[in-house]
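Would you mind keeping the following structure in view while I ask a few things?
Excluded from the complex is one protein chain; the other protein chains are retained at their positions.
On to chain A.
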Amino acid sequence: MAHEETVYDALDHAHGGEGQWAFGTGFDDPLAGVDTTVPEGIDPADLGVYCLMLGDDALVLCQRLTQWATNAPELEEEVALANSGLDLLGQARLLLARAGSVGVLGRSREQATDSIPDEDALAYFRDADEFRNTALVEAENGDFARTMVRLLVASAWRLALFTRLRTSRDPVLAAIAAKGVHELTYHRDHAARWLLRLGDGTTESHRRAQAGVDAVWPLTADLFTATDVERRLVEAGVAVDPAELRDEVTGVLTMVVERATLAVPAWPADAAPSGRLGRHGPELTALLADLQGLARQHPAATW
């Protein structure tokens, strides 16, 4: 067989003869053609960090949800979890690309697309202490009930935030949020319905659902506390103070847990930001080893 007839050469040819970075989705820039100019009065460094916070939440929760692939209780549920993960991955990709476009990697966007895209550099080549996600999303899945409680809490919080971010002064962030709202609505409804079935199901499913609620509740301690970056961006009309989300989020969660015939635990006392500042548990290191291992072993791989 002639050399140029190998499948790899055909792929290479299809992409204009240039080798493609192997672990991302190739040449497609998720912000291609989007005006990424930062409006006046917004600190690009703060905006970049904020996009990392929201992008990392989505990326890490996506990774947790996809750990159910081949393990979910039924095929339909496996598809549901993978679909929800894909939505979050899409949000992560847009947010990390937005972070890259305002210079969090200290390089211009043009340099990025020629080698490893910004969003891939951020997903694959940062260490745990550079991730800005909350403890809620990095915690182990636990059993299916606990996974659903965590998905419910995380999507209720994120949906409350995204509905407000639709009017952010950063037009890119506002557009990403507006797109994410209907996706998060599905995730929240899906998790809420599962909690009703499990809580109001058998003795065993009720016990596990209550154990899930009891295990996840303490992880909400830092969800309503703003970092300095968020405070400055609230002033600039870009971000939302997470304290503003509290009534809506706790209201939704209380209603679902009560309808599921479960006991609502006491809300934990507010804690200072931790994950948002790069302080994480060993769970995140293990998760990232899984997520990043192959890309780091073959950092220059192309196909």
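FYI, a contact is a pair of C-beta atoms (placed from the backbone, for glycine too) under 8 Å apart; a residue touches a chain by one contact, two chains touch by 3 or more; residues count from 1.
Here, contacts and distances are computed from a predicted model.
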{"item": "Per UniProt record, name of the chain withheld from view [\"Cobalt/nickel transport system permease protein\", \"MBOAT family O-acyltransferase\", \"Phenylacetate-CoA oxygenase subunit PaaJ\" or \"Chemotaxis protein CheW\"]", "value": "\"Phenylacetate-CoA oxygenase subunit PaaJ\""}
{"item": "Residue of A:R107, A:H182, A:R231 or A:H298 in touch with the missing chain, whole complex considered", "value": "A:H182"}
{"item": "Sole contact to the chain not displayed, among A:A192, A:V229, A:L262 or A:L288", "value": "A:A192"}
{"item": "Option touching the unshown chain, where A:L88, A:A135, A:M148 or A:L262 are the choices", "value": "A:L88"}
{"item": "Per the touch definition above, residue among A:G103, A:P171, A:G201 or A:P218 touching the missing chain", "value": "A:P171"}
{"item": "Positions on chain A where the hidden chain makes contact", "value": "14, 25-34, 76-77, 79-80, 83-84, 86-91, 93-94, 159-160, 163, 171-172, 174-176, 178-183, 185-186, 188-190, 192-193, 196, 248, 252, 255-256, 259"}
